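My questions will all concern the structure given below.
For this view, one protein chain was removed and the others were kept in their places.
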């Protein structure tokens, strides 16, 4: 299994070989990341919750969703590299912070607690 | 260094402990991912390219950007887990596909080739 | 009822009075628009289809959704103004184009036709 560190190195080499580093500011990469997330949303937007739960087994849409996840991951890894951030550690730090704010007792299955808010998120 | 597999397990446990799996359809998680990317954009939107390149060293904005990267990573990892996708492999497959479409020779430093298009992406 | 032209003039004056025109490039405004759409998604992300259909009558979330729609509209109007585009005419032109591509006969109620695609859209 490839590690994030190896993937980061491969994406960096991909950009360097094409002399694309000049375009890869954090601002531009964040926009590219958002663009790819937009394509992911477009694949899921008209599906019912049930259809979305089974989407990866759909012969037509499943591979497209997987490809979009790949694109999102590429830009996220590249953005973290350019920023000099360890994205896994950033996630763990945020998860620990969220654990303090959404305790298991208070948050248990409560949509009232999380409507309009971000479980596991900000 | 924590691996993606370990992070995935921790995020899954976080959701299970709070009985939040019922909310974590691919569709809902993609929306949550997009919401976090929107918060990341909001941190960078008024910066010049130069300011954005130095943003992580800004005492005020730097930690917020890192926290947003953490949030984005959490939801991306959770989404891949729910879909049953290896997100690193999905990225590598996409990178290889992009390598065939944007050859080093054709793409070298050319903004004409990439304006409105996605280097390293779709 | 206020027209788009009047709203455009008010948003422009708002920016000019604060000397914010320097920040209002199309690129920056598109990011701001995306950030506000992200906030809108965050309000709706955990809702069932049924809950989302009734969201505007929810005492807590309804006003927040309306406020986010207001923010999205402000940035869209400002972006169109900076670009020198009539956004209503742009919408009509696109709607006519979509009408040719999604004929009533072919598209009638068919999710197969529109899954992953954009009815009334691109």
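Each chain gets a letter, A, B and C, in the order it is written, and its residues are counted from 1.
Everything that follows uses one rule, which is that contacts are C-beta pairs under 8 Å (C-beta built on N, C-alpha and C of every residue); 3 or more make two chains touch, one makes a residue touch a chain.
What you are looking at is a predicted structure, and each value in this text was computed from that prediction instead of being measured.
The undisplayed chain touches these shown chains across the complete complex, A, B, C. Contact with the undisplayed chain is limited, among B:15, B:31 or B:107, to B:31.
By the touch rule set out above, chain C reaches the unshown chain at residues 1-5, 7, 10-11, 14-15, 17-20, 22-23, 25-28, 30-41, 44, 47, 49, 52-53, 55-56, 65-80, 83-95, 97-99, 102, 104, 107-109, 111, 114, 118-122. The chain not displayed touches chain B at residues 27, 30-31, 34, 42-43, 46-49, 60-61, 64, 111, 114-119. Residues of chain A in touch with the missing chain: 23, 28, 31-32, 34-39, 41-42, 44-46.
Here is the rule we use: only the chains that are shown with their structure count from here on.
In terms of their C-alpha centroids, the spacing between chain A and chain B amounts to 3 Å. Inter-chain spacing, taken between the CA centroids of chain B and chain C, is 24 Å.
Residue positions 27, 30-31, 34, 47, 49, 111, 114, 118-119 of chain A each touch two or more of the other chains.
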